[in-house]
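Here the complex is missing one protein chain, while the rest keep their positions.
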Amino acid sequence: MRKIIGIILLCIIAWGIFMSLAKIPFGKSESKVGNYYVEEGRRETGATNIVTSVVVGYRAFDTLGEVTVLFLAAIGLGAVLATLKDKSRAVIEDASLILITGCKFLFPLILLFGAYVFIHGHLTPGGGFQGGAVVASGFLLAYLGCRGDRISKVGSAIFESLGGLTFVVIGMIGLAIGSRYFLSNFLPKSQLNTLFSAGIIPIIYIAIGFKVGSELSGIIDQMMEES
Amino acid sequence: MIIIVSLLVLLMFISAIAALIFKDLISAVIAACMVSLIAAILFFLLQAPDVAMAEASIGAALVTAVFIIAIKRTTRYEE
Amino acid sequence: MVNPVLLIVVPIGLAFLTPILRFISKKWVKFIPVLGFIFNLAVSISLIPAAIHDPLIVKLGGFAPPFSIVLVVGPVGILFATLISLAGVLVSFYALSYIKEGPQQKYHMLYMLLLAGATGVVLTGDIFNLFVFFEILCISSYALVAYLGNKAGIESAIKYLIQGSIGSSLLLVGIGLLYGYFGTLNMADIASQIGTVDASRLFIPMALMITGLGIEAAIFPLNAWLPDAHSSAPSSISAILSGIAIEVGLYAVIRVLFTLFDVSSFLLFMLVLGVVTLIIGELCAMSQKNIKRMLAYSSIGQIGLIVFAFSLSSNFGVGGGLFQMISHTLSKALLFLAAGFMIYKTGSMEISSFEGIGRKMPLTALLFTIGTFSLVGLPPFVGFASKFMIIRAALAKGEMLYTLLIGLVLLATVIEGSYFFKVIQVMYFKGSKTGITKSESPITGLIPMIIFASLIIFIGVYPEFIMGIINPAASELIDKFSYIRSVLG
Partner (left out) sequence: MAFLQDYIYYIGAFGLVFIGLFIMLTKHNLIKVIIGLSILETGVNLFLISVGYITNGTAPIFSKPGLNVREMVDPVPQALVLTAIVIGLAVLALVLALSIRLYKHFGTLDLRKIKELKW
C-alpha cells in the first residue's frame, strides 16, 4: 500500500518537473551571471580556473558557509559519539606484510598528490575540497594498513581551527584595508597562469585543503574508534 | 556519444535499483558507490572536471568508507 | 559604521577559535558565546536606525550585486538579527548553569553556529547562500537535539534529520530550476524577472522550495518531527529551536513567497493552511501529559497563527504576523527556560509531577505563569498586543470568510488557555503544603528569565516601542519593487 502511494506521488511530481524542464532546454545554457564570470573572471580575480574564481572569489561567502558545515559535522559527530561508554578498542590483528609495505609506500605519494591538487586549485581542476578529500583518503589507507596507528586528536583539532581561522582572518583583513569589502582580494593578482597569482585565492584554498583534510580524517578516526 | 551516455545512465539506474533490492547492506553500499562513480564520469562528460574530482573522491570513496565503517559497527543484513 | 557581515562572521570565527582556546583554559570556554552575542546585540542595535531608513546593501568580495553575494540589511533583516542576538545572549547566559553534562565545549560551538546560521538566513539576499546558511542552521539543530545522547534524543534527531534532508534536497532542485529559468541567484534579480515566465511553469519550483523550507518551519503536513525534537533536546536548545529556528524557517518561506514569487493566488490556500495548523497544534497540545511536548505542540499552533496573519497580506496583517513572531519568541523562550529548571528540580517532564512547585520555586513558577499568560494573549502582556493586531487586521478585510476564521482563531485561543491554566492549577493549587523545601533556580538562570519577562510586560504595555521597526518591515515584505530597487540600484 505504502509503495503504491509512493509511486503515484512520485509520478505526479515527475510529470510536473518534466513540464518545467521544457523551459530549460538541455545544452543551451544562457546565463547572465555565468557569461559574466567566464568573460571577466580572469581579469577580476586572476584565476584561470573559473570554477575556482567563482568558488573562492565571487561566491566565497558560500564557501565559508560550506567550510562551517563540514566543521559542524565534525563537532556534531564528536558530540554524538562522545558519550559512548565503551571506548576500548578490540584487539585487531595486523595486516599482511604486503598491505603494510604498500600503504607505507603509497601514503606519502597520496598526501603529495592531495597537496598538489589544492595548491594548484586556481590553475587546474581541483582545489581545497578535492585535495582535502584525497589527503583524507590517504589517511583512510593508512588506517587499513597500519592498524595500530591513529592521528593525533590535538593535531587535527589545531589544523581544523587554524584552517578556518585563516579563512575568516583573510576576510577580515579585506574588510579592514583596501576596498573595505569582506573577502575582497587585497593582494596583487600578478601574472596569469603562474603559481603565485590570483591574490588571496590560493591562500584560502590551501587553508581549506588543510582544514578539509584534517576534518575528514578526524571524522573517519572517530567513526573507527572501537570498531 | 549519445549511445555511450545512454548506456551509462542505464547502468546507473541498474546500480541504483540494485541498491534498492540487495538485502546485504555492504552490497547495497557498493551499488550506491557505483552510482556515484558513474555520476562522476557523467560530470566529466558534462565538462565539469572539478565536480567530477570531488564526486569521485568524496562521493565514491569517502562516503563508501564511512558507510562501511558504520555497517561494521551496526548490523550487516536488512531484516 | 560597523559592517553587518560581522554579525555572521564573528560567531563563526569564535567557533573556529574555541578548540584552540580550550588548550589555554577549559573553564572559560562557556563564556565565549555570551561575549560573542553581546557584541552581536550591540552591533545590530546600532544598525537599526540606518537599516530602517534605507536597506543597507553589503557586497561581499566587492563585486556588483547580481554577480556576487549580497547581504540585504533592511528592516526585516535587522529585526530578526536583533531578536536572534537578544535570544542568543540570554539563552547562552542561562546555559552557563544549565548545561552540566556531556561534551560542553561542543555544545557551545554548535550553539554559536546555529545562531550564526539563523542570522545568515535572515540577512542574505542570495537564494543559494540562503540554502547554505539554512543547512548550517539545520545540521547544528540535528546535532544539538541528539546532544543528551539518550534514546529519545537520538531517535528524534534521526527523524528530524531524515525529513530535513529530504527537504533540503527538494529546495536544491527548486533552486536549480530557478537558475535554469533566470540564470541568476540573486533574489532581487530573480524577482525582477519573475514576470517573464508564465505562472504555470513557476508552480513546481515554488512548490519544491516551499516544501523544503516548510519542513523547518513546521507548517501543517510537514511538522511530524517537531514535537519529538523539541521535547528531547536540552531545554535551552528547545527554547532556541522553538523561539528562533522555526521562526527563521517561516521567515524563509515568507521571503520566498512574498519577494520571489507572486503570492496573490496562494493567499487563500495559505489562509486555510494556517488555520488548520493552528487548530491541530492546539488540539494536540491539549491532550499532552508531558510539559515539553505540550509546549512544542503549542509552537505548531502559534506557527499556524503567524501563517494566518501573513496570508492577510495587508500592511496590518503582515505587521501583526511579525509582531506575533516576536511575542512568540519571547514567551516561548521564557516558558522553555522556566520549564527547564522545573524539570531539573522534579526530575520528570510529566505535568502531574509539578504539584506544589508554585510554592517550592515561587519566582520560577511566577515567570512561567507570565509566559503562559502572554502566549494565551491576556493583557497587559505582549501576546495580547500581537493577537489583537492580527484580529483587527482580519476584521479590516470585512469579508464573511475572515470573520468566520477569526472565530476559529479565538476558539484555538480558548483551547490554548484551557491547557495552560490546567498547568498553572497543578503548579499552584495542588499538592500538600507540608515538606516544602524552598529552593530557587540558580541566579544565572533567573536573570535571563527575568529579562524576558520584563520585555514581555514592557512591550505589552508600550507596543509603540517596536512599532517603529515593524511597520517598515511589513512594508518591505509587501512592496517587493522597492526591495528590488534598493538591491539592484
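Order of writing sets the chain letters: A, B and C. Residues in each chain are counted from 1.
In the analysis below, a contact is a pair of C-beta atoms (placed from the backbone, for glycine too) under 8 Å apart; a residue touches a chain by one contact, two chains touch by 3 or more.
Because the structure is a prediction, the values reported are computed rather than measured.
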{"item": "Shown chains that the omitted chain touches within the full complex", "value": "A, B, C"}
{"item": "Residues of subunit A (touch criterion as defined above) contacting the omitted chain", "value": "2-3, 6-7, 10, 13-14, 17-18, 21, 24-29, 31, 33-35, 37-39, 41-42, 48-51, 53-55, 59, 62-63, 65-66, 69-70, 72-74, 76-77, 80-81, 84, 124-125, 127, 129, 192-193, 212, 216, 219, 222-223"}
{"item": "Chain not shown, touching residues in subunit C", "value": "128, 132, 135, 139, 142-143, 146, 149-152, 154-159, 161-162, 165-166, 168-169, 172-173, 175-176, 179-180, 185, 224, 228, 232"}
{"item": "For subunit B, the residues touching the chain missing from this view", "value": "2, 5-6, 9, 12-13, 16-17, 19-20, 25, 28-29, 32, 35-36, 39, 42-43, 46-51, 54-55, 58-59, 62-63, 66-67, 69-71, 73-75, 78-79"}
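Note that in this section only the chains that are shown with their structure count from here on.
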{"item": "Separation of subunit B from subunit C, taking each centre as the mean of its C-alpha atoms, in whole Å", "value": "38"}
{"item": "Footprint of subunit B on subunit A - complex, ascending", "value": "49, 51-52, 117, 125-127, 129-130, 133-134, 136-137, 140, 216, 219-220, 223-224, 226-227"}
{"item": "Contacting residues of subunit C [partner subunit A, same complex]", "value": "3, 5, 9, 12-13, 15-20, 23, 58-63, 66-69, 102-103, 106-107, 109-110, 113, 116-117, 120, 128-129, 132-133, 135-136, 139-140, 142-143, 146-147, 149, 154, 173, 177, 179-181, 183-185, 197, 200-201, 203-205, 207"}
{"item": "Residue numbers on subunit A that touch subunit C, as the complex places them", "value": "16-17, 19-21, 23-24, 29-34, 36-37, 44, 57-62, 64-66, 68-69, 71-73, 75-80, 82-83, 154, 157-158, 160-162, 164-165, 168-169, 171-172, 174-175, 179, 181-185"}
